[in-house]
Each structure stands twice: as structure tokens, then as C-alpha cells.
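Notes follow the structure.
All protein chains of the complex are present and in place, except for one that has been dropped.
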Amino acid sequence: MSELLLWIVLYSILSAIYRNFLIEEYQIIFEKLCVFFYTFADYIPLNFMLGFYVTAVYGRWTNYVNDIGWIDTPCLFISTNIHGTNDTARLIRRNLVRYMVLTQAMVYRTVCVSVKRRFPTLEHLVTSGLMTKSELKSFNEINSPNDNKFWVPMEWCFNLLRQARLIKMIDSDIIYTQLIDKIGQYRSTLLNLAVYDWIPIPLVYTQVVTLAVRFYFIFALFGRQYLKHDYNTPYSETIDLYIPILSIFQFIFYVGWMKVAEVMLNPLGDDDEDLELNYIIDRNLQVGLLTVDKCYGLLPDQEKDMFWK
Amino acid sequence: MSELLLWIVLYSILSAIYRNFLIEEYQIIFEKLCVFFYTFADYIPLNFMLGFYVTAVYGRWTNYVNDIGWIDTPCLFISTNIHGTNDTARLIRRNLVRYMVLTQAMVYRTVCVSVKRRFPTLEHLVTSGLMTKSELKSFNEINSPNDNKFWVPMEWCFNLLRQARLIKMIDSDIIYTQLIDKIGQYRSTLLNLAVYDWIPIPLVYTQVVTLAVRFYFIFALFGRQYLKHDYNTPYSETIDLYIPILSIFQFIFYVGWMKVAEVMLNPLGDDDEDLELNYIIDRNLQVGLLTVDKCYGLLPDQEKDMFWK
Amino acid sequence: MSELLLWIVLYSILSAIYRNFLIEEYQIIFEKLCVFFYTFADYIPLNFMLGFYVTAVYGRWTNYVNDIGWIDTPCLFISTNIHGTNDTARLIRRNLVRYMVLTQAMVYRTVCVSVKRRFPTLEHLVTSGLMTKSELKSFNEINSPNDNKFWVPMEWCFNLLRQARLIKMIDSDIIYTQLIDKIGQYRSTLLNLAVYDWIPIPLVYTQVVTLAVRFYFIFALFGRQYLKHDYNTPYSETIDLYIPILSIFQFIFYVGWMKVAEVMLNPLGDDDEDLELNYIIDRNLQVGLLTVDKCYGLLPDQEKDMFWK
Amino acid sequence: MSELLLWIVLYSILSAIYRNFLIEEYQIIFEKLCVFFYTFADYIPLNFMLGFYVTAVYGRWTNYVNDIGWIDTPCLFISTNIHGTNDTARLIRRNLVRYMVLTQAMVYRTVCVSVKRRFPTLEHLVTSGLMTKSELKSFNEINSPNDNKFWVPMEWCFNLLRQARLIKMIDSDIIYTQLIDKIGQYRSTLLNLAVYDWIPIPLVYTQVVTLAVRFYFIFALFGRQYLKHDYNTPYSETIDLYIPILSIFQFIFYVGWMKVAEVMLNPLGDDDEDLELNYIIDRNLQVGLLTVDKCYGLLPDQEKDMFWK
Partner (left out) sequence: MSELLLWIVLYSILSAIYRNFLIEEYQIIFEKLCVFFYTFADYIPLNFMLGFYVTAVYGRWTNYVNDIGWIDTPCLFISTNIHGTNDTARLIRRNLVRYMVLTQAMVYRTVCVSVKRRFPTLEHLVTSGLMTKSELKSFNEINSPNDNKFWVPMEWCFNLLRQARLIKMIDSDIIYTQLIDKIGQYRSTLLNLAVYDWIPIPLVYTQVVTLAVRFYFIFALFGRQYLKHDYNTPYSETIDLYIPILSIFQFIFYVGWMKVAEVMLNPLGDDDEDLELNYIIDRNLQVGLLTVDKCYGLLPDQEKDMFWK
């Protein structure tokens, strides 16, 4: 971590100045300052703040993970309950899947940097095959100043479902309501991601915790210096190691703990630890189309199993 | 923060009096008092109280956020399942949306200062187009001493839905029950906000924590004074900085931590961090009407996607 | 708080005896005892116990609040889906509401002192109009040794609903099942209150925490005395304030923290902070009857809204 | 608590030996040992372990309480929706209830000692009237090596429900699915108890916490001895009380806190604090039969209420 390096460099500079360039009078002033910071560093309640804050962030992270949006459930229901092998039926099933993945890609674009980079404009969604040109035109014609129009592909989806019901590809209204419910759940799940993004944990919470960690270690630049004179602090009995090894480890653990919060606060970012949303879009499209089209009606010959009596 | 300034001013006054105006005899009394407050300040369990309290408040805050009330889900169901392009059908769909947003505005008025300021009276709801004059008249004729009549526009909404079913704009009872369920969920969600407002976290919890923080820093006005004589406290080894820098940071972090709780305790307030409920009303009305009216039946031409084989 | 007064009085008596009536030999014994209690007071883990205990109790309190039982949802469904304006229909709708509120009043009577005071016997439910005489007779004829018969008015409710279905006041079985479900949810919610009351947080948890707080401050009666002689405790450097001001504040904060738990442990009690269940009964009856009877079929004339194009 | 007595006895023996039987040389060795245990006792993180562990156990306890299995909900649905007053109808309704309570008794037998004692064998279920002889025979004929066959009475229950539907005692399939759902929920709830029992909190968690408490107080047998010589510990200033009163209270609070966990870890045990499952079986059977049989169709004459206008 570059922060650690910076801290060590600053510490070394201070240490070098104190040891080599200060006359004794200033050394003593410096030392008293160090004792001051050493003594009162525990005014900053790092442990409690980090412990509770990381727990709150962890709870939020699990929500993110639960709301990523896997397409399998709605696709299984579509595949089973929208019948027909002609092109109309295939088109309906495939486009339902496509609209669902399109919604996902649109939501992901607003919450995730790497998806935004992949699809900087809506045209890129057309290029990638998630949207047709005429769909994009239809989408752009809708003027809705206050929002991201995530509901548009879902309205297509629902209307298409309704049409499938009208032409009797769906057997009955009860099956139709179940289908619309499953697709609606998939949508709600995805939309939660947008809401998490729009309403983050109050910034002041994050700021207070982050500042506390930062200032704790700024003060530690002084408080952890090895002092030549004896000030009745625990330091006085120990050896001059030059390198403040335990402070370095403390830095690693506290700042590492804070990094845990940062990683979990935005699990849709760019880092290694973050969720690979681009993969999920690709996977959902591929598996979704496979499920509802190529594997439509898939059923092996019914054979007796091994344990049949 | 103005509290911090006040604290610094009071601290400085005390410090100045002690340093300049007290004779030594009184100085020593003052110093002993300071040592007293310094020594026993940790009788006040700030860390534990703040940690657990903020966690409780955070849990409540997430409930608020989840229950804001997005109109998208019921609107998608209305748009898909209430059929017809004539004025009657459009009127039904639009008014369903309007009644839902009206309920939201009514609930928001009681829980949120900035919405109350926008709609100080019910007439302002008429002016803004959320309600017609005759609806307001009908609303006012209902005499219900014990409550806010949030259920009235919902009763309109449900009765309108029932009428749509009677004139066969909704295809079947199963679809009707699903519709009524989705609208009912939207309503329950909103009503939770009113319940949170009516039944806050027990005041005594907030008071105990707030008082603890306040008194901790009142005592610190004395306990953190730099003392001329040596009292065998950690202070005695350190330097006179005049400015109690670590106490100031401690103030920032603890009071900041408490502010986190305050911000989250009432997320519907007026502050920058708070949720913009006026925006949500506007957005819900605009998007809702768009979804059910202009975009009714919206479905792009069904084309084969890129991956069709 | 009267406990605080008691504590101060006891402290003062001990202090007065020690200062005025003990000869030095006994003073020193007393002082050593005080040092003993001062030194080892932190054997009692107040912070941890209170922190985790209050958190557990707070979780339970939120359950109570969620399960109070608002009648609005079932009433909206009743009003919309049980049709007819003749007396039979009105009677059915009104009595459904009345049975629901009656169930609520019966549950509240067993869990809430102030409702029990209002309805000391079931006859008082008749007087208040929640029950008719013949209903009470019917209720009393049922002999069920093992329980409170909260299910009886609900059985009336369900049978009445069934009857409404039989005479076609409810259009179809699917609507009937939705109605019965909503009423059933209202009932389950209420019954939770009775279960919380029957199965409290294990008493030993509350006892351990309460005893810990009590004994901590009993020991503090000694441990916080100002001592004339020097025992190498932090006290020795400080001034004799006569009044143990920080101990008093510590008492306020810890006992206040415990009071938070007490208030939340039984939110259905008699205190100011507690939920006003009598109000909820009245409100539910009044709003419920209004919703299903006077406002039955309520729907303003359908007019075009302001934004109609 | 017998543990406390044991601890006091051991402490007294050690104390007596040290005071009376050791020569000074050995006394000093003993004292140094005591100082050692006194000084480093806080290596054992009792507070944190107990705090978090008790919180985890409390969460589990609330699940147990929620999953006890009250029969009221399914019975109300059975009573309302399975029609007929002839013996066949009564038999169906009564046996549905009986099978549900039978499932409950079977599950309780495996998770609760006192129910197991009441019904040591399945024959005891026959004797008590929960099962008939032929049902037991049918049950025993099913050979299922891997499980407890809790599903058998539920399969009877579901098949009986199906039969009621076939002979039109249940009006329609939608009502039938609702009934089967409610009974299924009751079953799932009960089965959770068996799962909690089969998969306890990982034993290592309980062991680590329990051992930590045990060893803490074993070490305290030494660490809390009053020492004759001065070792610069806080002890040296205090008086010889012979009885280690604060250590005894510490024992009470910590071991009491651990007992809280033990009580909640197995809320189905035999102790006073535990849930009275035998009562619940009796209550469910009695109330269940009453609800579906004697009170079948129960509905008071429909009279106008007091507030009728």
C-alpha cells in the first residue's frame, strides 16, 4: 500500500531531523510534543468506530451480492410456460430474455465503472446485440427528465408477455401472473442496485471514520518516535529500533481494516475484489437465450431409474 | 460545526482565567479540579453507547430507505394489465397513478419538513395537480377524528381498480388480485414511514446518549487544561501547547459520530444528507403517468436478435 | 429518578459517618475498604453487558412496533371486494371489522396493563360496543381450558367471510382467498404480541444485567468516597468536592441506559414512552367502520388531471 | 449455583494453606505465582467473547421461539374451508388436526428431553390418542433408513386434504392450494426445529467461550488471593477481607452471563426457563379439535353494532 510507504517516509524524515539536526533544546520540545501525542492518542476511538462501521458496511455488501440479478429463475419459467417452436414463439422468448439483460446492462452502467467503460453510450448496447437500432430509437423517443428510464425495457417485456398470453402461447391467466411475477422480482432486485447507488450510507459516517483513521496515524508520526530522554513513558525502557515495527503493523491492520470497508462499500468498482458485472451480463444473455430457445422443451427420454422396483 | 467553536471559546476563557487572573492558591484548587475531571472522565461510557446506538439508528435508517415508495412496480402492472386506449381507460390508468402519488404526498407531508413546506395545506396538492377540487371536497367531507385519512385516496384507487375489472378492462380475477396486491404493497411501504414517524426510537435512548456526549465534553473543559504544577498525570511530562489539539480532534470525532446518528435518525429532514422527497413525488408522478399512458402498450417491432440462428 | 436520590442519600450518610464519627483507626479501615472497592470495580463488565443487552432488547422492541396491528390493509380489501349496499352487506362488512378489532382488544388485554384497566372483564368489551351480548354468550360457551380463545372472533370472521362468498357478495374464490389471507395476516401479527408476552427474553439475561448495574453502584458507594489519606490511587491528587459529581453522572448514564432497556422491554406498559394501545383500538374501530361502510364504494368523479394531453 | 460454592471452597482451601501451613519461603513463591496470575488474567478476552457469543445465541433463540409451531392458523383455514357436518367431514377435519399435532409431537420428541420422557416410544403416542394403532402400523411399515420419517403424517395430511377436494368438500382448487400452503408452512416451521437440533452452532464456538470462562476463574483462584507482602499491585493498598467479595460477584456476573447463553442455546430443555413443549402439544390438540369440530361454522347471529347509523 502506497499509504504505508508515505507514512514510513514521513516518519523517517521526522526521525532524521530530530536525531541529527535539532539542538538539544529543540529536541526536548520535540520530545515533549511526541509524549503529548503518544499519551493522548487513545482519545480517538478507532476500534469502536471501525468495528461498528465495518459491520454496517458488511450488511450493505451482502445486499449488493443478493441483488446482482441472476436470470436463471425467470428464464426457466419462460422456457416452460411460453409454448411454441415457430419463429414467433422463439422471438418472444428470446426477446423477453434480451429485454431483461438489457435492463440489467442499463442499471449496471449507472452503478459500475467497468460496465460504463464497456458501454459508454447506449449505441454500444446496440453494437453488442443487447438492443436493436429500432429499439434504441423507440427508447430515445421517450422523454422522461427525472429518471434513467430503466422501466422502459421492462415495459416492453411485460407487454410482450401480455401479447404471448393474448395469442394463447401462455395457457392461462394464473400462469401468466406467475410469469409476470418472476420477471418482476428479477427487475426489483436489479433496481435495488440503483437505489443503493443513489442513496449511499450517509457520507458523514464514512468521513468521520476515515478521518479518525487518518488523523490517528498523523499523530502517530510524532507519538511513535523513539526518544533519547526518559519521560516515564513505556518507551523509556525499550531499545531504539530505528524502525517503528509495531507501529507499521498497526498501520497495516487498521488501514487494512478500513480498506475492508472501502472494498465492501462499493462492490461494483474496478478492483480485483469487486464483482465482475461484465461477466454477469454476458453469462445472463448466453445462458438465458440457451435456456429459452435451444433448450426449449428439453427433456431426456423418460427411463426407469436404477432403484425402480 | 458551531458546537466546536463554542467549546474552544469556553476552553480558552477558562484557560485564560486560570493562567492570568487566579492567584496561586486558587490556581491549585482549579488544577485539582482539573485533575479530578481528567481522572474520572472515563466513567462515561461514550464508546459503547455511541457504537451500539449508531448501529440501532443505522438499522432504522435502512428501513426508511427501503420504504421510500417507488411507483415503478405498480405502474408496470397497471400499464400491462388494464387495457384500452379510449379516454375511459386512459383516465382510469392515469388516476390510479395520481391516487398513488397523492397518498405518497400526504404521507410525506406529515413526516418531512420540506414536503410540508411545499404543500402547507391540502389546497396546495390541488394546485400542484395531484388532486382535483372535487376530490379535495370529497376528502374533506370524510370526518375521521383519529387519523390522517391516508387510506382515502387508496380507497379511491382500489374502487377504481374494481370498476376497471367490472367493465372488463382487466381480463380476469386472478390478474385483478395481483394488481391490487402490488398497489397494496406500495401503500404498505409508504405507511411504514408514517409509523416510523409516529413511533420513534424511545426518546430516552437518544437522550441518554446525547447527554453523555455533551457532559463528557463539558467535563473535558476542565480535564484537558494544561496545568502548571505536576500532579502525576500523564500531562506533567508534556509541553504546554495552549491549544488542546487532540481534545479538539476528539471532539470532532465523537460529536461527528453523534451527528451520524442524528442524520440517520431523521433521514426525511432538510439537510443536505437527507433524502429529497420532493424530487421523488415529482419523479413518481411524471414517470408513473408516462408509464401507464404515453407508453401504454409500448413494444418495439419484434426483430430477430444478433445471435439468432 | 428516585434511585439516584437514594444513592446520593446513602453516599452522604456513609461520607458523614466516615468524616465525623469514626476515630482514625476505623477511618483507615474504612478507607482501605474504599480503596478495595475502587480498585476492583471494573471486575463488573457493565459496558459490554449493557451494550449487547440493549441491542437485543431493541431488536425485540422493533418487532413489537411492527406487530401492533393496523386494520387499514384488511379494511381496504373488505371495502373493495365485498359488494352490496343493503343491510346484509353492510352488516357483514361492519361485523368483519368489529371482529378484527375485538381480537385486537382481547390480545391487548393480556399484554397491556392500560387496556386491561379499560376492559377489566369481557363485559366491558360489550359495553364499549366491541361485542354484542349474544356474542359474549357464544364466546363464553366455548370451553377451552388451555388458552385465551383469541381464535374465536377470528373464526367468526372467517365464517362470515365464507358466508359472504356463498351469497356471492365476493365475486370469486381467488378474491376470497386473497381476502382471507389479508385478514389472516392481520391476525398473525396480533398474535405475535401474545407470543412475545408469553415467551419473554429469558429472565436470567435481564437479571444478570440488572444485578450487575445495581451491585456496581452499591460498591461505588464505598469506592467513590473521598479519602483523607493518600493511597496511591488517582484520588489522592484531587480535591475534596464533597459531592461525587462524576459518579452521579455515571449513575445517570448507566442507570439511564438500563432504563432504555426497561422501556423497550415492555413497550406495552403504562409509561409515557409506551405505545398508546387504547388509542389504537379506538382508531382501528372508527377508521375500520368508516372505510368499509360510510366510504364503501367511494370514488370521486373521474376527471382528467392537469397534465392530460 | 453449585459452581460458585465449589469456587469459594477451592479459594478458601488455597487461602488457608497459604496463610497457615506454608513457611515464608514457599509463601513468597506462592505470592509470586498469584501476582503472575493476577497480572496476566486479562490476556483472556472474556468480555468480547461473551458479548458476541451471547448475541449469536440470542439470535438463534429467537428463531426457536418463532418456529415453535402454533396450530391456530391452519385450523382456522381448515374450519372455514372444508365443509360438511356429517361424520366424514368431521373425521377429515379432526384427523387433519391430529396429523399436524402428531408431526409436532414426533419432531418435539427428537429435540426436547421432556417430550421424549413423556413419549419414550411411538406406542406412547398411540396411548395418548395422537395416533391410532393402525396408523402406527402403517408408519412402522415404511422403511426409511436415513431419516426420522417426520414427513409421513404430513403425507397423510396432504392426501387427506386431496381426498376432501375430490369429494368436493373443498370448493375449488384455489382454496385447496391455499389450504395446502398454510399446512405446509406449519410443517416447515416445525421442521426448522429439527434442523436447528441437527446442525447446532459449531461446537468449537461454544467450547472456546466456555473454556475461556472456566480457565479465567481457575486462574483467579490464585490471582485473587490476598497477599501478605507488597508487590506493587493494587492489592497492596487494601485491606484483608478474607472473603474475595468482588471476585465472587465477578464470578456471579460472568458465569451468569454464560448461563444466559446456555439457557438460550437449548431452549427446549428441561429447565424452568425453557419452553413448555408438552403444554404446547396438549394445547394445540385441544384447541385444534375445538376449532375445526365443535366450533365448525360458528357464527353468532348477525346483529347491528352500537354505532350503526
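First chain written, first letter: the chains are A, B, C and D, and each begins at residue 1.
In this section, a residue touches a chain if its C-beta (ideal position, glycine included) is under 8 Å from a C-beta of that chain, and two chains touch if they have at least 3 such contacts.
The model shown is predicted, which means the values in this text are computed figures rather than measured ones.
Visitor: Which residue among D:Ile78, D:Ala212 or D:Met258 touches the omitted chain?
Guide: In the full complex, the listed residue that touches the missing chain is D:Ala212.
Visitor: Of A:Pro120, A:Pro145 or A:Gly297, which residue touches the hidden chain?
Guide: A:Gly297
Visitor: With respect to the chain omitted from the figure, which of D:Ile78, D:Met100, D:Val115 or D:Ile180 is a touching residue?
Guide: Final answer for the missing-chain contact: D:Ile180.
Visitor: Which parts of chain D face the unshown chain closely enough to count as touching?
Guide: 29, 32-33, 35-37, 39-41, 43-45, 47-49, 51-52, 55-56, 59, 88, 91-92, 94-95, 98, 129, 132, 134-135, 138, 142, 144-147, 150-152, 154-156, 158-163, 173-174, 176-177, 180-181, 184, 187-188, 191, 195, 199, 201-205, 207-208, 211-212, 215, 219, 231-233, 289
Visitor: At which residues does chain A meet the chain that is not included here?
Guide: Residues of chain A in contact with the hidden chain: 46-48, 50-52, 54-55, 58, 61-62, 65, 70, 72-73, 75-77, 79-81, 171-172, 174-175, 178, 234-235, 237-239, 241, 246-247, 249-250, 252-254, 256-257, 259-260, 263-264, 267, 273, 275, 279, 282-283, 286-287, 290-291, 294-295, 297-308.
Going forward, only the chains that are shown with their structure count from here on.
Visitor: Distance-wise, how many Å sit between the C-alpha centres of chain A and chain C, to the nearest whole number?
Guide: Centres of chain A and chain C (C-alpha means) sit 39 Å apart.
Visitor: Can you list the residues of chain C that touch 2 or more other chains?
Guide: In chain C, residues 47-48, 51-52, 55, 174 touch at least two other chains, as defined above.
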